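Mind looking over this structure? Questions follow.
Of the protein chains in this complex, all but one are displayed in their positions.
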Amino acid sequence: MATDALGWWGVPLAIIAGTLRGSAPFLFVSLGECLTEKSGKINLGLEGTLLMGAMSAYAVSFLTGSPWLGVITAGVAGMGLGLIHGWLAQQPRVNDIAVGIAMIIFGSGLAFFFGKPYIQPAAPQLPSIAFGAWSQSPQLESALRVSPLFLLGVAIAPLMTWFFRATRWGLLVRAVGDSPDAARAMGISVFKVRLFSIMAGSFLAGVGGAYLSLYYPGIWSERISSGQGLMAVALVIFARWNPRQCLYASLLFGGAQAIGPALQSVGIDAYYYLFNASPYILTLLIMVFTCSPRRQLSGAPGALGQSQD
Amino acid sequence: MTDSLRRSLANLYIPLGSLLAALIIFGGFCALAGANPFGVYHSIYRAAFGSWSSFQNTLTQASPLMLSSLCTALPARLGLVIIGNEGAIVMGGLAAVVSGLALSDWGAASPVVQIGMALAAMGLGGLWIALVGALRHYRAVNETISSLLLNYIAIALLNHLINGPLKDPSSLNNPATYPIPAVHMLGNLPGSRVHYGLIFGLVACGIAYFLIQRTTFGFAARTTGGNLRAAKIAGLPVGQLTLIICFLGGACAGLAGMVEVAAIHGRANAALNAGYGYSGVLVAFIARQNPIAATVVALLLGGILASGGILQRAHSLPDATVLVFQGIVFLSVLYGDSLQGRLSGLMQRFRRQPVPPPAPIGPLV
Partner (left out) sequence: MATPALSVTRRQVLRGLLATSAFGLTVKLGGCGDSPIADDGTDTLTAGFVYVGPRDDYGYNQAHAQGRDGLADVPNLSAFDEANVPETQAVQETMRSMIDLDGASVIFATSFGYFEPHVLSLAEEFPDVQFFHCGGLYEEGVHPDNVGSYFGYIDEAQYIAGIVAAHTSETKRLGFIGAIPIPQVLRNINSFTLGARSVDPSVTTQVIFTGDWAAPVREAEAANSMIDQGVDVLTCHVDSPRVVIETAERRGVFSSGYHASQAELAPNGYLTGAEWDWTSVYRNYITWLQEGKTLMNGGIPHLVRGGLGDGFVKLSDYGSAVSDTAKQEAEDAKAGLLSGDLVIYAGEIQDNRGNTVVAQNEALGQTAIELEQMDWLIEGVSGSVS
């Protein structure tokens, strides 16, 4: 059983623990969105992908008893939605933001429709690694309990940076995102590269959903996502299309989720709605101070947001 | 057949064909889920358009969407992709309540209170989105993202105010602000239960169309949206245009918030944040940012929403079915749009042709 109260030390501890527990969905979705946007398209529909991932992971884990199979299914289900988005958003006269919002509705609709039977049963959860096993303090022990899936996400971030910088495929994605015309002239299929990027990005977002339902908070419910999928788009811009910075931004957002409850637990109980909105306010402020009309943001894909050719 | 005739026919049969396709796909989905598709079609028709009473349901559901869609459609003419409708609606609703309470306290007559509420709502909603425009113009902050963030901030502000400073202690289990006196509420259209929000929506869409298509202001906006650099060289006041258009868009969404308060709830509560914002974004895009088309698309979405209940009650389909239906309809209509001007080519041979973009969307960054 829990021992002594932590008092004010509980606040930083809760934020650290909240960061380790709650950032992974942001991380996976923002990495997925980063890959998508690097290829020159936006996918707002990742909110729906996240929900679809959460539902399918939970269902498969429940039905087969294997949470890891659930994670893979979530990715594949995400890819299915990514296929629709990637194909449709590249049709002439079709705007990717519009497709994204339609995909939020469609994806969440499918997830809710097929997820009904899985709200109540308990599915096997993903294991965790106890980095705090040495500690005498149960609070610290619990705070340092980390999901391997989160570590995987942390590993993907630098890998994706390397992918963009040093691999042929990464160069292709960047070329297509920066100047599709030049890429086309080089004989690259812009359509295919973007389709694959969007699908791979959606795979990651689906895995992010699996983290929600199979690790933290570890349930499937229709309100499981608190807008992580939508926020991913903001996160990526916040992170300047740099996967490594996506990691930092996700940690920030994950930790921010813990601020409101942590402050209330030590007796600061006014303004909690505003504390809960702190990540959004912070992001906006940072964007206001770091953007400038005189230069384009470094790392921004040139073709991003341009209408279809 | 002349080109223009063919084009206007295409304007008609492509959306209709997309709808038909969506209905067929959705029918298949229902059949898989164990419901009789034809029974489902019949129910949808009955619940959305079948009688004057059910059509009023459709009109009621559609009216906030018309105003909300303009918040996206107007700035889109400048090439701005704004999805901050939800936030502007919430801020409009808050402004309407505060001004309405102040004016009725002061003893103003009903028309004064109502006009005051509308102006305050449009003002605050307008400023909310003008802020997005200003950040875009002066700080180059991406307008899609900043407007998205402002949605969350507006909702947090609403929750903070209705649970704190503005809370009516007698609102008990459904926290809300103090109510606007019933005499100052907006009524319904004669002979119906549809409130005046529908008229506001139709009029606003009409004005917006006229403003964009028939005035020099609209021409300047479209020019800027088409080619920012050329507009600057031509000496157009891009900054002013951005602020004004964003203000107008936000004002429309703010007015939608005022209607929610002044025609339905009488106070501001959590129901102000009911998703009309995101639906409005979708309506605007489906309508290709055309305000007149937006009224039709809003009616379509209103009809879908109006028929959502009967799918549950008469066919035992889960509540999420209406989401799936919406998703299929919108994806299908979006795809149908891409066939515009491509159909003849398609008939010869399926090949992708470059088509010039009719509604240019600005760079994201």
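Just so it is clear, A and B label the chains in written order, and each chain counts residues from 1 on its own.
Please note the rule applied: a residue touches a chain if its C-beta (ideal position, glycine included) is under 8 Å from a C-beta of that chain, and two chains touch if they have at least 3 such contacts.
Since this is a predicted model, take the numbers as computed values, not measurements.
Asker: From the touch rule at the top of the page, work out which displayed chains the omitted chain touches.
Answerer: Even though it is not drawn, that chain still touches A, B.
Asker: Using the touch definition from the top, which of B:Gly27, B:Pro181, B:Gly226 or B:Gly309 touches the missing chain?
Answerer: From the options B:Gly27, B:Pro181, B:Gly226 or B:Gly309, the contact with the absent chain belongs to B:Gly309.
Asker: Which residue from B:Ser99, B:Asn159, B:Thr177 or B:Asn290 sits in contact with the chain not drawn here?
Answerer: B:Asn159
Asker: I'm checking contacts with the chain that's been left out. Which of A:Phe28, A:Phe164, A:Phe203 or A:Tyr273 qualifies?
Answerer: Within the whole complex, the residue contacting the unshown chain is A:Tyr273.
Asker: Can you list, in ascending order, the subunit B residues touching the missing chain?
Answerer: Missing-chain contacts on subunit B: residues 46-47, 53-54, 57, 60-61, 159, 163-164, 167, 169-170, 172-175, 193, 260, 264-266, 269-271, 274-275, 305-306, 309-310, 312-314, 318-320.
Asker: Spell out, residue by residue, where the missing chain touches subunit A.
Answerer: Here the touching residues of subunit A are 1-7, 10, 13-14, 17-18, 21-22, 112, 116, 119-120, 122, 138-139, 142-143, 212, 216-219, 221-224, 226, 257-258, 260-262, 264-267, 269-270, 272-273, 276.
Convention: only the chains that are shown with their structure count from here on.
Asker: Approximately how many whole Å separate the CA-defined centres of subunit A and subunit B?
Answerer: Distance between chain centres: 28 Å.
Asker: Okay, in this complex, where on subunit A does subunit B touch?
Answerer: It comes out as residues 42, 84, 88, 91-95, 97-99, 101-113, 116, 222, 227, 230-231, 233-234, 237, 270-271, 273-274, 276-277, 280-281, 283-284, 287-288, 291-293, 296-297, 300, 304-309.
Asker: Which residues of subunit B touch subunit A in the complex?
Answerer: 33, 81, 83, 135, 137-142, 144-146, 148-150, 152-153, 155-157, 159-160, 163-164, 278, 281-282, 285-286, 318-328, 330-331, 334-335, 337-338, 340, 342, 352-355, 357-365
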